[in-house]
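All protein chains of the complex are present and in place, except for one that has been dropped.
Going in written order, the chains are labelled A, B and C, and every chain counts its residues from 1.
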Amino acid sequence: MAQNQENAIITSVEQLSAENFRMGFHAPKIAAVAHPGQFVMVRRMGSTDPLLRRPFCIHQVDDDGGLQLYFKVVGRGTKLLSQLTLGEELSILGPLGKGFALVNNRPACLVGGGLGIAPLLFLTRKLAEGADDPSQIRVILGGRSRAEVEPLVADFEQYGVQVFSTTDDGSFVRKGFVTEVLQEQALVADCQVYTCGPEAMMARVFEHCQEKGLACQVSVEKEMACGIGACLGCCKTKADGTYTHVCINGPVYNAEELQWKK
Amino acid sequence: MAQNQENAIITSVEQLSAENFRMGFHAPKIAAVAHPGQFVMVRRMGSTDPLLRRPFCIHQVDDDGGLQLYFKVVGRGTKLLSQLTLGEELSILGPLGKGFALVNNRPACLVGGGLGIAPLLFLTRKLAEGADDPSQIRVILGGRSRAEVEPLVADFEQYGVQVFSTTDDGSFVRKGFVTEVLQEQALVADCQVYTCGPEAMMARVFEHCQEKGLACQVSVEKEMACGIGACLGCCKTKADGTYTHVCINGPVYNAEELQWKK
Amino acid sequence: MEKISEGADLRVDIGSLELQNPIMTASGTFGYAREFSQLVKLQKLGAVVVKGISLRPRPGNPPPRIVETSSGMLNAIGLQNVGVDRFISEKMPYLQEQGLPAVVNILGDSLEEYRDIAQKLRGVKGIAAIEVNISCPNVKKGGVAFGTNPEMAARVTRTVKDAADVPVMVKLSPNVTDITEIARAVEAGGADSLSMINTLIGMGIDIKTRRPSLANIIGGLSGPAIKPVALRMVYQVAKVVSVPIIGIGGISSLEDVIEFLLAGASAVQIGTANFVDPAISSDLVEQLADYVQAEGLSSVRELIGALEA
Partner (left out) sequence: MEKISEGADLRVDIGSLELQNPIMTASGTFGYAREFSQLVKLQKLGAVVVKGISLRPRPGNPPPRIVETSSGMLNAIGLQNVGVDRFISEKMPYLQEQGLPAVVNILGDSLEEYRDIAQKLRGVKGIAAIEVNISCPNVKKGGVAFGTNPEMAARVTRTVKDAADVPVMVKLSPNVTDITEIARAVEAGGADSLSMINTLIGMGIDIKTRRPSLANIIGGLSGPAIKPVALRMVYQVAKVVSVPIIGIGGISSLEDVIEFLLAGASAVQIGTANFVDPAISSDLVEQLADYVQAEGLSSVRELIGALEA
């Protein structure tokens, strides 16, 4: 694990919907070693409030040191982030955590809900690059409405994967939950499922995988202070009742490792 | 006193030197009632650090609701302020305090040092507007070096007043202190002196005025929390040893009212 | 702007005192209300607590008196005030004219001073309650603050209670090992309500001059920085006393107000936030009304102590 703290310049800002933003940074050291499913912790300098860094999945990296985040404005930190403009500087710490275990050349199904779509783009690219037939990779994108899904579809389709979209309100493609789309896929037993999204959604995806005997990797969230295993703040209960620290043991887990609320 | 709290949009940003900025705002309610020598208190929203508003003299106002501040980056608050860009919004509270007592149609001499130049531009305009012969108004601008003085000269000259410049290091016009220029003016006894700048400079200007029997108004600074007489934080010792509150009784005083360090 | 929800019932009871809503302003941060007359809708406030009043006028501490800290500020105003007599003749009339429920914050060096102030305030129109600042040093006991010793805290409470003709609110100092011990003593001493917290004791240093940032060396820390401590103390005290509590400490938003109510406060005081946004106190009244309505509560009272813990 090569961790870095970089002062990264903002190279792009896209507002994908009222609350969702995609931002590009020049963060060559982090981009060079990032793995899908890992995250970074971001901080604006010059003020002690908000104090702590904010964690975000690595949405995408490119070969020129570019790193993208895809985030939603939910509170003060993300609000301030969304107000930054091209050329401004941010401190980025990463890459952090354990990412997805890439299972190449086996059918894959990626299920993202809302902001859970964030880590799946980088993952899709890596899986597609390692696949003989990228069309065997299915990506299910769900969101509350059109704005959470539509702007991202083309980014996934460029890799030649099959993209299925669904929205809670039916404003884009079809009305329904990602799990319904997942059920229809009739996935083969050696298919690897990767999922990220709200806990309740991931719980349902996992339930489906258990029924079908599919391997399921989940990317989870937890409040974090340090991101590097030092504060012991980001603990989550495992299936066996003991604690795991999401920043170093996660954020990606095999779903059966964790305790899921029924 | 009509006080207002306005969310004001930034309409201009000029960087006059490495550390000195001039910023324009659309603050029509405040601009409409402002008087030279009054100040405003400014706050960036969205964070509790820095917490308190920062006080700045009103540098200039125009008839279209425009209000200008001239400030120097000395700490975190002014640093953040300097990083704001066109169109961003700031909360401005004002106008606050008692400004200069305008003595029209008497010779006037305005002495500004460094950032003390800030309130003198608005004052110059008002005095010039009220004067039969603006050329009887002398303005002495001093600073550590060229960058603190030169960019402001034309703004004063536009009102037909006499402008004298001096710099500590001689990098603009002449080398020396404002008091030297003041001494050379051989001001008549009914001349009104207005001064703003570092305490030591104002003390010397006042000393000169006492020697020559000239009336001297000074604009002083003090740490402030509220700006409206509520916190009692901004106290300064008067000549008689009692305290005065700069935000409501000042920032402009007749120099003899205050205690001056020898 | 005028969108205060019609139906919302914001009334709260501080013992025998009913307030139209739980938003008060904190002593020393709102002057004598008049200072804010153009910036806030005074009429909307639940009550106004005035700057601490002593028996005789006090000049206060030399400058510097304030310094900013991270999300907070230190003050060492030194209890500058005009004294109780001039307070009654010069400051009360405005509050009376405006019909603002005034809570008079009082302070003293000795039990006798507290008593004398309370007596002088008897019969003065417009005083809704006396708030007793017990963070002051007891000169006779070597300068130990009344509020740090349960026995002294109880005695000053009793003294004021006996002398006053209005409800007595006692304002607790947070600079103690066990706030519940002091709270219980003050309750036993006859307090009608408790307000908490006063400032934490802090200090700042100017490294350029190598001198303390405040002439008084130490000062009181207030603002958002102290909110977690204040909230914890309100929560702890609410569990052990039966008199109403007024929450104070760093309150700057509707969310903060609700946190204190949930923790067990019946009302709150807005302090340092008045400096940051002079309109905040009446804005919070409006926001609270909207919240109560939006949440479908029959009264703001439903929030008091409603924490699920």
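The criterion applied here is as follows: a contact is a pair of C-beta atoms (placed from the backbone, for glycine too) under 8 Å apart; a residue touches a chain by one contact, two chains touch by 3 or more.
A quick note: this is a predicted structure, and the numbers were derived from the prediction, not measured.
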Contact list for the unshown chain, restricted to visible chains: A, B, C
Residue of C:V139, C:I217 or C:A294 in touch with the missing chain, whole complex considered: C:I217
Touch with the omitted chain, as defined above, among C:P167, C:G204, C:P244 or C:G271: C:G204
Identified contact with the non-displayed chain, of C:T25, C:S54, C:S71 or C:N133: C:S71
Chain not shown: contacting residue from C:Q119, C:N175 or C:Q293: C:N175
Residue numbers in chain B that touch the chain omitted from display: 48-49
Missing-chain contacts mapped onto chain C: 69-72, 74, 148, 175-178, 200-205, 207, 209-212, 217-218, 221, 223-229, 231-232, 235, 250, 255, 258-259, 262-263, 306-309
Contacts of chain A with the absent chain, listed as residue ranges: 1-5, 43, 48-53, 91, 93, 222-237, 242-243
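As a working rule, only the chains that are shown with their structure count from here on.
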Contact-richer chain pair [A-C vs B-C]: B-C
Chain closest to the middle [Cα centroid of all protein chains]: C
Chain A and chain B, separation of their C-alpha mean positions in angstrom: 53
Distance between the centres, which are taken as Cα means, of chain C and chain A, whole angstrom: 47
Residues within chain B bordering two or more other chains: 48-50
Contacts with two or more other chains, residues of chain C listed in rising order: 70-71, 224
